[in-house]
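Removed: one protein chain of the complex. Kept in place: all other protein chains.
Per-chain residue numbering starts at 1, and chain names A and B are given in the order in which the chains are listed.
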Amino acid sequence: MRSALGIALVTLAMAAFAVAGCGKKSGGGGEQSSTEGGKLKIGAALSLTGSLAKEGALTKQGYQLCQEKVNKAGGVKVGDKKLKLAITYSDDKSEPDTAARLIDKFNDDGVKLVLGPYGSPSTEAAAAAIERNGQVMLDSSGADDNIFSKGYKNTFAVLSPATDYVAVIVKAIMDGAEPKPKTVAVLSADDGFSQTAAKGGVAEVKKQGLRIVAQESFPEHTTDVSSALTKIRSKKPDLVLGSVHIEEGIAIVKQSKELGVKPAGGFGETVAPPTPDFQKALGDSADGVVGSTQWTPQVKGKDAVFGSAADYAKDFESRFGAKAEYHSAEAAAACLGLVLGLEKAGAADPKKVRDAVAGLDEQSFFGPIKFNERGQNVTKPMSAIQVQNGEVVTVYPKDQRQQKLQWPAK
Amino acid sequence: MRAWLPWAAAALGLVLLALGPTYVLYDAEQRTLGSVFMFVVLAQGWNLIGGFAGYPSFGNVVFFGLGGYTTAVLMVKTGASFFVTVPAAAAVGLGFAVLMGIPILRLRGHYFAIATLGVAEGMREGVINLPGLTGGNKGTTIPAVGEKATASYPGNTGFYFYFLILAVIAMLVVWGVARSRFGYALRAISQDEDAAAAAGINTTRAKIAAFALAGLLTSVAGAIYAYQQVTIYPDRLFSVDITVLMVVMAVLGGAGTVIGPMIGAVSLQYLSEWLRDNLTDYHTFVFGAIIVAAVLILPMGVVNFALDAWKRRRIALFQAVRAYRL
Partner (left out) sequence: MTQFLQATVYGLLEGGLLALVAIGFSLVWGVMNIVNLAHGAFVVVGAYIAWKLNETAGLDPYLGMLAAAAGLFAAGYVVQRCLINLVVNAPIWMTLLLTFGLNLLIVNGLILAFTADFRAIHTGWASDSLAFGEVRVPYGRLAGFALATAVTVGLVLFMARTRIGLAIRSTGMDRAAARLMGMNVRHVYAFTFGLAAALAGTAGAMLGTINTFSPASAAGYTLQSFVIAVLGGLGNMWGALAGGVLLGLVQSWGGQYLSGTLVNAIAFGVLVLVLIVRPSGLIGRPYYEARAEA
């Protein structure tokens, strides 16, 4: 009986609590709630803590730079008004389900325009929520093609898809290497993005007529890839490709040195080589590694907000005191895409913005921004870089390169 | 006091909760309450094996994940409707609990806790290594949203009710267990298992039954959760954080009581959301500090503390320290 009383009290309390806690509007008119007092409210759920905190911080910097530049010029022109951008940041703790929840929360607050989280898993989860709620999201870092194969109509990725990440490294090496490598070993982490990138890389390798001597996988986030390396060592590949993230990328180079895996040509990895962490962790061993990147300061194209890629790089460095790299650039580009869509639509209504973004065909500091019917930016090529003497140097495409590719890498 | 009064109050509370979404509650509230209800189920599930029987399982999330993946895999691969997958998930949870319980419930104390943790982590790795079935680390998406959707998506209100119904069932189950001979047997086991066995209780059967009930409730919760999330990943559905949350909720509410875990689930979930909204950068840090403080100050749980205070006029704060310090 006592527990029945208890249950009763708590149930009543919960009901009262729930009722008393109300006061947030749900849904709400798109234009009405997201534009208040000359400000345009935009939501961004990012990994400010958790395993992707580093990349989340870089993404936030890109969004911040975009907001500052747009607002300094008076704001974004929406119809006949000029509205200042007001981006609200929430922490998704690097957890996809949290990201989806935060997107729902933005929707409750009437914020229909969203800038993407970091990483493919969180973006995928967020995209589902965006689709349900009729919001619009500009995706800055979710490259996995899986996200765009579900028939979602409201998410647009400014970055090149995952299938390009390894393929562009292969293209760069085959374009600039003398002698050209003949055999390849492909290593991949087991998450969706890395696997998709590896598949794209394998297709390109076959297209270029190279022979794949080994293909190995290992768990995501591992720092020990020794099993995979031991397996490929005896096959003596000319080129070792890694479809990985920062940790595994560092591990591959480090342990290759330990285990005596010395490809005649060199290494090519996704994500890791352009980051400062890679060079700091590896020191001299980082030299010669080829990486792919969504953006370099040599990219051709300019836009009204950031100017050219070189202008962006200068602005970023003076604002944040660090060299501009591609994670923040893709974020700034996503924000730019949203701004361009708003100007084109002339209204903040999510449907109009969505249609406007879908029809964009613009040049920018990030390269061309144009989306196919699935929401991917397939017109923008990726670039390849190489670490030379501790510096990240653009080596591909040929017309944007700063230095020639060093091959063999050492 | 009239005997029917608490029952009427409980019924009234339930009616209010049921009418809430239509008349008063906004989307955010429905979602928050939905997750509160889900944690009530998880905490009560843990309560059965950890509170009543005294076997602190640190791997209950394995049922959560299995239930979720059962639903996801069935909906993705066979296009089954969600309601068909729920009994399947329940069966998987129940079956796995029995399978797992037979060897592992022979262990005691830390060993049991670690073994359950090992099974949960191992299961996660198992799911990751079956990419053909589960999508592995790539995750898997239930086709309920977007143009290619084959299933419908119940929306905030739908999930609110699913979780509410499950929470009510969980509360009734625990309440029923607490008053039954089965509950008596469990409590005997937790106090002194050898004596209980000597008194004629079939301890193995009782423990496995408790574990199986916990598994069943937890896996259905996982099934609903997977549906709600649409895209699920092994790391999230088998996350040790979920286990810790359910243990903290049950223990701080009052393990071994009927309403303790419910109070724990409600307060900790609201606390966690409030922390995340207001102290974004520090919320996990503060949460850790709160756990440490709570274990020191109120280890027996809120409900037992309240009972102590009311019945024996004793304020037993820092009881752990007094009773258990070295």
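In this text, a contact is a pair of C-beta atoms (placed from the backbone, for glycine too) under 8 Å apart; a residue touches a chain by one contact, two chains touch by 3 or more.
Values in this document were obtained by computation on a predicted structure and should not be read as measured data.
Novice: Quick check: which displayed chains does the absent chain contact?
Specialist: Counting the whole assembly, the omitted chain is in touch with A, B.
Novice: Among A:72, A:207 or A:257, exactly one should touch the missing chain; which is it?
Specialist: In the full complex, the listed residue that touches the missing chain is A:257.
Novice: Which of these touches the unseen chain: A:109, A:247, A:269 or A:303?
Specialist: Candidates A:109, A:247, A:269 or A:303; residue touching the omitted chain: A:247.
Novice: One chain isn't shown here. Among A:49, A:98 or A:292, which residue touches it?
Specialist: A:49
Novice: Which is it among B:80, B:107, B:169 or B:271 that touches the chain not included here?
Specialist: B:107
Novice: Across the whole complex, list the residues on subunit A that are touched by the chain not included here.
Specialist: 49-54, 57, 190, 216-219, 221-228, 230-231, 233-234, 246-247, 250-251, 254, 257-260, 277, 280-283, 285
Novice: Residue-wise, where is subunit B in contact with the chain that is not depicted?
Specialist: Interface with the chain not displayed, on the subunit B side: 50, 54, 56, 58, 103-104, 106-107, 109-111, 113-115, 117-119, 121-122, 125-126, 128-129, 240, 244, 247-248, 251, 255, 281-282, 284-285, 287-292, 295-296, 299, 320-321, 323-326.
Basically, only the chains that are shown with their structure count from here on.
Novice: Taking the mean of the C-alpha atoms as each chain's centre, how many Å separate subunit A from subunit B?
Specialist: Centre-to-centre distance between subunit A and subunit B: 35 Å.
Novice: Applying the document's contact rule, which stretches of subunit B touch subunit A when the two form their complex?
Specialist: 3, 5-10, 12-14, 16-17, 20, 24-29, 31, 33, 36, 128, 131, 135-139, 141, 143, 145-149, 153, 155-156, 171, 175, 178, 229-231, 233, 236, 257-259, 262-263, 266, 270, 276, 280-281, 283-284, 303
Novice: Which residues of subunit A touch subunit B in their complex?
Specialist: Listed in rising order, the residues of subunit A that touch subunit B are 1, 3-12, 14-19, 21-22, 24-27, 48-49, 90-91, 93, 95-97, 100-101, 104-105, 107-108, 121, 124-125, 128, 131-132, 144, 146, 150-153, 190-192, 195, 219-220.
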